[in-house]
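Only one protein chain is missing from this complex, and each of the others stays in its spot.
Chain IDs A, B and C follow the sequence of writing; residue 1 opens each chain.
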Amino acid sequence: MKHNENHIVGYGTYIFVWLTLVALTALTVTVANFDLGGFSIVIALGIASIKALLVMLIFMHLKFDDRVFRIFVFVAFLTLAIFIVLTFSDYSFIR
Amino acid sequence: MLSDASNFIKEVDGVFLFILGISLALLILITILMILFVIKFNRKRNPRPKNIKGNTTLEIIWTVIPTILVVGMFYYGWYGYKKMTAAPKDAFEINVNGKMWAWEFIYPNGKKTDTLVVPIQKPIKLNLKSLDVNHSLYIPAFRIKKDVIPNKDNSLWFIANEAGVYDIACAEYCGLRHSYMYSKLYAIHQNEFDKWYNSKTDTTLTKK
Amino acid sequence: MTAINVHTGDNGSNGNHLDYLHSPKKYKGIFNWIFSTDHKKIGILYLISMLTFFAVGVVFGFLMRLELISPGKTIMEPQTYNQIFTLHGVIMIFLFIIPGLPAVFGNFFLPIMIGAKDVAFPRLNLLSWWLFVIGGFVALISLFLPGGPADTGWTFYIPYSVRTSTNVIPALIGAFILGFSSILTGLNFITTIHRLRAPGMSWFKMPLFAWSLYATGWVQILATPIVGITLLLVAIERWFGVGIFDPALGGDPIVYQHLFWIYSHPAVYIMILPAMGVISEIIPVYARRTIFGYKFIAYSSMAIALFGSLVWAHHMFTVGMSNTAMWLFSLLTFLVAIPSAIKVFNWVATLYKGSIVLEPAMLFALAFIFNFTIGGFTGLMQGALALNIHIHDTSFIVAHFHYVMFGGTGFGIFGALHHWFPKMFGRMYNKKVAKIAWVFLFIGFQLLYFPLFIAGYLGMPRRYYDYLPEFHIWHFISTVGSWILITGLIIMFTNLIIALRKGEKAVANPWGGVTLEWTIPSPPIHENFEKIPVVEKDPYDYTHYEELEEVKN
Partner (left out) sequence: MNQTVDAAVHEHVHRDDVGAKIGMWLFLFTELILFGGMFLVYAVYRFTYRDFFALASKELDVFIGLINTLVLLTSSLTMAMSITALRRGSKNLSLTFIFLTIFFALLFLVNKYFEWSAKFHHGLFPGSNELLTLPRGEIVYFGLYYVMTGLHALHVIIGLIILVFMFFYVKSGKVNQDYYIMLENSGLYWHLVDIIWIFLFPLFYLIH
């Protein structure tokens, strides 16, 4: 656990990630102009998830921290996903 | 268990007795074991304890057996419930309005009543609508209940097997006079019902 | 680990350190308490405030039962009744049962049991108590406002909660603040357990109470925010007329119910899990043997926390959900029964070949198992769909959750109180009186709640101010039961309060326990341990009793 604590992420990595994030933003705005039906929400949320993942892994240091943090974050997101999926077991199948 | 008033009594009371039987057996077993152990392994009688750390076989047994039992209970409950969901196509449909704090029943021919009158031996479907807050139409003797919720089309159905007078209650808290939101259900023979249904004047059977 | 001094005459202190009640003071008088970051003092603060709120809740419950002793008006108007049952629910749930075990006994004993000097964030701990008190007062302030307290039931169901003219917003904001108090406690405990276990105390050498608090902590963190935001949204809706849940503005009352129960069902496990942990502590001590199936009990705590978070919609089987949701939630509800059953069987098995002595705490533990088993089985009945339709929203449900919450958690709290009282206050109560109180509580409890099962099955809906004459007998028995129960409460608390001043000095280890809290003086010193212990043995290692007797023979 200790040795990871001393990892310092360089400016270059951050700027690279930031550029990627900006590019993904541009992509999602561009894609939104096309009518893709039900897919548009999937794509929009997919891109947003990639962006969020990048922020968490690099900006929030999850990639370099102890494993226990990644497990925690996974559990938290899983819980939220389960809440949504189970609620939709009602709404998706209602007549 | 108590009557044969509606077509769902057998399922509901059946599940109840099924679970009650298993529960009672296990409750008695657990209680007797506790009392027995407390007496038998009392400190006076048994000053030297034995440190048993566990037993995997036992753990597996008392994981697997409850699992089987509860899955059985689940299936029994689901089976009974499925019958409640699908109203027959030829069901006689009555619209029900729930409002603070009374019920209103509207028949296909436009007749409006504050008590529910239905013919026996015939599927009845109630279409539930709320005019204000949540209510729940509950006929205890028939073992049925459904919430009446604004912006939502709920319905329930039943067959009244025996002629008689039954209570209709509101089971979802709805404010000041929630506990007075009672009405009556009159289950009568078809020919009697037809006569009542086609008469213009008499809207309730309370005088009868 | 230091040798365990069973029944030695002294209180375990070597005299060099003052106990926590007399430790060096930073502030004077009451400020020494309400600004203290000592986890033990905060635990006591919680105990006092929680019991105060409990007393208020009991009074409301007593008045409700009195009103229901016979049909028609007995002592109050319907509006008063509706407000009283709402307050009874809000107080008992948010101010008594949820903080009851984690915040009081968890705060006091978790750090000691895992060999730490304090929790991970002592100042946050104090903040969480402050939030608790503030939240409690905000929730109760409506008693004195024109319009009176909310009359919505503790569930605040939409749309009634945006229609009623009573003071709903204070109750909502109060519950929101209390939610954050609960979250901070959970956050603190999880971090404490991850970071501050004594050297050698691996996860599977942790006492089971710590395990249950760990599981509870996760539920507190991952479920409570949902109800926080939901209640906040209702408040915003009432304030600004924003359309979110109100059907008149396009909202959906069902989505409110989903959100409400996503928290409020797991909340039941926030209430019961620590009580299960307490029972797992009490039984080995008075049976004087190691717990049966340690790992299975530990894992089942986690399993309950997990499955308990997936079953909320079984409160909504009559609202008209899709069939898929119906069978899914019914099945999941049944699955949560399995880990609970495993615990009960392991507790009973722990009695086998023990050396049992029926001290008050043990009696409460046995009553817990009995009540919880009844509560659990009647819970199964509600998991069964066909049957749920009939008994949902009847007094059957009222009886069921009182069996779990009061007969279970409530008795668990009383058990914990009797088990740890000498350690917390360094005084011993009168055991005979405690046992008499237990008899009153047990009989009163059964009389109070069992008739409600019968009335419920016969069709007595809940939250009724008035009822049909056919239910009279059951309500009458129930009300008489409430008097017996309250008599028991009065005897019990009088006994404990007298013991605070006049009880004999307690020894360090009056019951012969082996977890870490029994190795330190009663009451504990300021930072619990003079030297952080190194743990080698299992948490419930009673083999020395076996050996002790072998030497004798």
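By our rule, contacts are C-beta pairs under 8 Å (C-beta built on N, C-alpha and C of every residue); 3 or more make two chains touch, one makes a residue touch a chain.
Values in this document were obtained by computation on a predicted structure and should not be read as measured data.
> If I'm reading the header right, one chain is hidden. Which shown chains does it touch across the whole complex?
By the stated touch criterion, the chain not on view contacts A, C.
> With the full complex in mind, choose from C:L63, C:L87, C:A103 or C:A120 the residue touching the hidden chain.
Hidden-chain contact among the options goes to C:A120.
> Which one touches the absent chain: C:H194, C:K432 or C:K502?
Going through C:H194, C:K432 or C:K502 one by one, C:H194 is the residue touching the chain not shown.
> What residue numbers in chain A mark contact with the hidden partner chain?
1-2, 5, 8-11, 14-15, 17-18, 21-22, 25, 28-29, 32, 35, 40-41, 44-45, 47-48, 51-52, 55-56, 58-61, 65-66, 68-69, 72-73, 76-77, 79-80, 83-84, 87-88, 91-92
> Kindly note down the residues of chain C that lie in touch with the hidden chain.
Touching the chain left out of view, chain C contributes residues 116-118, 120-121, 124, 183, 186-188, 190-191, 194-200, 221-226, 228-230, 233, 236, 240-244, 249-252, 255, 258-259, 262, 532.
Heads up, the rule we're going with is that only the chains that are shown with their structure count from here on.
> When the centre of a chain is set as the mean of its C-alpha atoms, what distance in Å lies between chain B and chain C?
Whole-Å distance between the two chain centres: 30.
> Calculate how many whole Å lie between the centre of chain A and the centre of chain C, each centre taken as the average of the chain's C-alpha atoms.
Centre-to-centre distance between chain A and chain C: 37 Å.
> Can you work out the whole-Å distance between the CA centroids of chain A and chain B?
Roughly 46 Å, centre to centre.
> Quick one: which residues in chain C touch 2 or more of the other chains?
254, 323
> Enumerate the contact residues on chain B facing chain C in the complex.
Chain B residues touching chain C: 8, 11-12, 15-16, 19-20, 23, 26-27, 30-31, 33-34, 37-38, 41-43, 46-55, 58-59, 62-63, 66-67, 70-71, 73-74, 76-85, 132-134, 136, 138, 140-141, 143-147, 149-152, 154, 167, 169-180, 182.
> Which chain C residues qualify as touching chain B in the complex?
On the chain C side, the touching residues are 78-79, 82, 151-153, 157-160, 163-164, 247-248, 251-254, 287-290, 292-296, 318-320, 323, 326-327, 330-331, 334-335, 337-338, 341-342, 344-346, 348-349, 351-358, 366, 369-370, 373-374, 377-378, 380-381, 383-390, 392-394, 457-459, 461-468, 541-543, 545-546, 549-550.
> Chain C touches which residues of chain A in the complex?
Within the complex, chain A touches chain C at residues 68, 75-76, 79, 82-83, 86-87, 89-95.
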